[in-house]
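A single protein chain has been omitted; all remaining protein chains appear in their positions.
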Amino acid sequence: MTINFRTDLAVEAHEYVATQNPQGINGVDVQDQNFQDHFVKRVEITTPGASQQMGKQMGRYITLEMPDFRKKNTEFEERVSQTFAQQLNSMLPPSPNQNVLIVGLGNWNVTPDALGPKVIDRLLITRHLKSMMPERFSNNDYQTVSALAPGVLGLTGIETSEVIEGVVRQTQPDYIIAIDALAARDVSRLNTTIQISDTGIHPGSGVGNKRKGITREDLGVDVIAIGVPTVVDAVTVTSDTIEMVTNTVAQNSQGGQGGQFYQALNSLDGQQKEQLIAEVLNQNLGSLIVTPKEIDRLIEDISDVVAGGINAALHPVIDYQDATKHLY
Amino acid sequence: MTINFRTDLAVEAHEYVATQNPQGINGVDVQDQNFQDHFVKRVEITTPGASQQMGKQMGRYITLEMPDFRKKNTEFEERVSQTFAQQLNSMLPPSPNQNVLIVGLGNWNVTPDALGPKVIDRLLITRHLKSMMPERFSNNDYQTVSALAPGVLGLTGIETSEVIEGVVRQTQPDYIIAIDALAARDVSRLNTTIQISDTGIHPGSGVGNKRKGITREDLGVDVIAIGVPTVVDAVTVTSDTIEMVTNTVAQNSQGGQGGQFYQALNSLDGQQKEQLIAEVLNQNLGSLIVTPKEIDRLIEDISDVVAGGINAALHPVIDYQDATKHLY
Amino acid sequence: MTINFRTDLAVEAHEYVATQNPQGINGVDVQDQNFQDHFVKRVEITTPGASQQMGKQMGRYITLEMPDFRKKNTEFEERVSQTFAQQLNSMLPPSPNQNVLIVGLGNWNVTPDALGPKVIDRLLITRHLKSMMPERFSNNDYQTVSALAPGVLGLTGIETSEVIEGVVRQTQPDYIIAIDALAARDVSRLNTTIQISDTGIHPGSGVGNKRKGITREDLGVDVIAIGVPTVVDAVTVTSDTIEMVTNTVAQNSQGGQGGQFYQALNSLDGQQKEQLIAEVLNQNLGSLIVTPKEIDRLIEDISDVVAGGINAALHPVIDYQDATKHLY
Partner (left out) sequence: MTINFRTDLAVEAHEYVATQNPQGINGVDVQDQNFQDHFVKRVEITTPGASQQMGKQMGRYITLEMPDFRKKNTEFEERVSQTFAQQLNSMLPPSPNQNVLIVGLGNWNVTPDALGPKVIDRLLITRHLKSMMPERFSNNDYQTVSALAPGVLGLTGIETSEVIEGVVRQTQPDYIIAIDALAARDVSRLNTTIQISDTGIHPGSGVGNKRKGITREDLGVDVIAIGVPTVVDAVTVTSDTIEMVTNTVAQNSQGGQGGQFYQALNSLDGQQKEQLIAEVLNQNLGSLIVTPKEIDRLIEDISDVVAGGINAALHPVIDYQDATKHLY
């Protein structure tokens, strides 16, 4: 049995599969690390079978969970930015002075999809400075960083991966960091979770659909993906709510399991249920998303954390504690 | 029996109450007018009883429905802007050369709440021009228009109505037009409906909560309210979906009405159901809204229609056909 | 002899008058204080005669000079924000728990004039929080702060001072802090200088022209003005350049003072010279300004410093060292 709902987060896929398989899942290693007010969970998928079960590529996924992030708090932002920088560093090649291309995926005109471009805007870009002022931007202090927000197919008419492939050919980076807004299943994860993975970005993930991948297979270099869930699909939210409500009612109603009707409701397969929900949601009008009302501010705040963490992880001269100070 | 869900639209309240009262509602007059590709519905609430039943103030509500508005189409926008201008005009005082204050309510930092400020930015403002260049801005061509985006309590620390009251005292307008983003119940109404009413804006309506009203009682002058639904509360969406899904299952399941479980589910009162939904939605994290993914663009487009219509309705010199041409 | 050029800065007026009066100016006290990489100059105008000579109201003017501010440097920004907070504090009433209204003047659609609204957006606003959660926002920790960006006459049709007067009547603040973009004479002051004064804002100052004042006389409460020069008028720049070039040529040319032509050039009075320049600059096309190319970024950076400093100066709970951390 495989996962049948939409999430870009390995931790959500793992939670779901673990619930279905209480005896344990072969081929998945999980490690937890707790900080004062935030948490790190590492999930590694090591076998093709586990990959299929979870609907996620084989590889490493680090998830930083910050349940209180939506409450504005500068010191807390600094602490999580520091943890994020350290976790990101653990995914990066150890050799110094790499040539790194950072791509900010997504549509800058759609707030919940604008994470990538917003992070790009805050990064310390050095590729041109290192060639123009090599003494001031020495290898001991700075790696070679370039960045690009390639836009989305609807804005450019060009597949995102085509733009990136063209730039990779010209600039020959050692590896790529790709930043994207994600879809979660659980609304409590919106803007409170950052995922880092070494699997690249595969078609169909992200808030906007990209049809080609941004992976080592496509581009010839490693791709580290950084993502933050900013929306839940409205169909997912309502579907989960129905399940939760009917289960609760069933447990509380007379006779425990409630008879024919409950069975009828439960016997709806996923497709039928989605069709009913889609009627309510008038999906023909276009995608409906569930998002926090203050999404505009939350995207700014988490872009600070991600950009600050990337700057600190990449450039030896920037201390982890000062991650959010060096935004540009 | 009164309405027990959240909507700022009189037509939605009316639809609901009409379903509950198939024999008709006393004290509500409804008129329909159909155009090529958009529709106008007038609802007038004439008795306190009907007002209570519908949960809406006594007064006139004109609703412009444009089901295809989310598809970008310039000619269509021009046609609906023209209809909107005419309908708005039917609500305005007939005497020429009034002094009109237009207030754009809502938070410019929150996309779905930014309708009011965005409309204000596009209006033709004449109060200062008429005093500086009275010949060029004659009474035959232009009324006296001033405008204000007072912000929201969270941004200013001042009740919106306090700011407006202060400005009304200084500028002594003949009447006020207040523009606000609304909450609907039905997702298909998002960014496809414009409501005009002569009731002002009462506490608790709008996307952000305003605690004092913007009404003749509060301010001493008439207030025409213009609103566009831009969000549906996530609790409303999921609650409606559950009801629709269970009703459909009940009709299709064996034995017609499905037995105990359906009864148990239906016997949940509104409060219990909302509590269950709130658990799924983790409401303690803050408001979750359901909105079209392309809300950023939709808000721009409908702001053009509303602002163009206001300009044409107010200033004799602007033809209705050219409404959207005179945006500033 | 009085000053005959346009500057909103008391230090520039003083420099000019001091050059014309090498023997000293009666009625002006000047104090300097030097920090590691920034400087504070206090000018106090104590007599009507000095006021007339300098073209500035009687009162205190504190100027913070940060010649290197245009180079991005986070630590430096923190240091100047701290100094700014302390200097601002020296202008504020000593009694705790005042009710302060902060107004951000200027046009948010014109980058160099958007300083006021941008600062407002970053402030910690407490007036509503103190009434809703009095224990959490106690008088020991937080003063009562509300804020408003009233827009400009061209956007609203209402004099800025009318909007403020209306709000002052409603909210009865103890005093006002008014933030505005200024015009300087010397381009090196653009975005490198902050002026604080206890004189309020008088008609004709600021980047956009306000015709009524924002002063104790107009509003009945003290007005502390904070300003940053963001533009120099193009006429001023070219006029000064001509003077400097011709003087240099005169000194270097044979015969020292260069004969008839130099005399002819110098005998041009200000009005004639401005008329010649205006022809070159085609002033009929509208105002031309001189501004740094990167003005968009500079406005963001200096808004951080000003807003951080105001937050720290007003709220006892915020340390001066953490001024820029508490932006909202």
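Residue numbering begins at 1 within each chain, and the chains themselves are lettered A, B and C in the order written.
Here, a contact is a pair of C-beta atoms (placed from the backbone, for glycine too) under 8 Å apart; a residue touches a chain by one contact, two chains touch by 3 or more.
Because the structure is predicted, anything quoted here is derived from the model rather than measured.
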item: Which displayed chains the hidden chain touches across the whole complex; value: A, B, C
item: Absent-chain contact - pick from C:Val30, C:Met58, C:Val110 or C:Val317; value: C:Val110
item: Contacts of subunit A with the absent chain, listed as residue ranges; value: 109, 120-121, 125-129, 144-149, 151, 153-159, 162-163, 165-171
item: Subunit B residues that touch the omitted chain in the full complex; value: 72, 74-75, 322, 325-326, 328
item: Where the missing chain touches subunit C, by residue; value: 70, 109-113, 186-188, 190, 192, 207, 231, 234, 237-238, 240-242, 244-246, 248-250, 252-255, 258-262, 264-265, 268, 273, 276-277, 279-282, 285-297
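Quick note on the criterion: only the chains that are shown with their structure count from here on.
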item: Numbering shared by both copies at the subunit C-subunit A contact, with half separating same from different; value: same
item: Between subunit C and subunit B, distance of the C-alpha-averaged centres to the nearest whole Å; value: 41
item: Length of the line joining the C-alpha centres of subunit A and subunit B, rounded to whole Å; value: 36
item: Touching two or more other chains - residue numbers and ranges from subunit B; value: 109
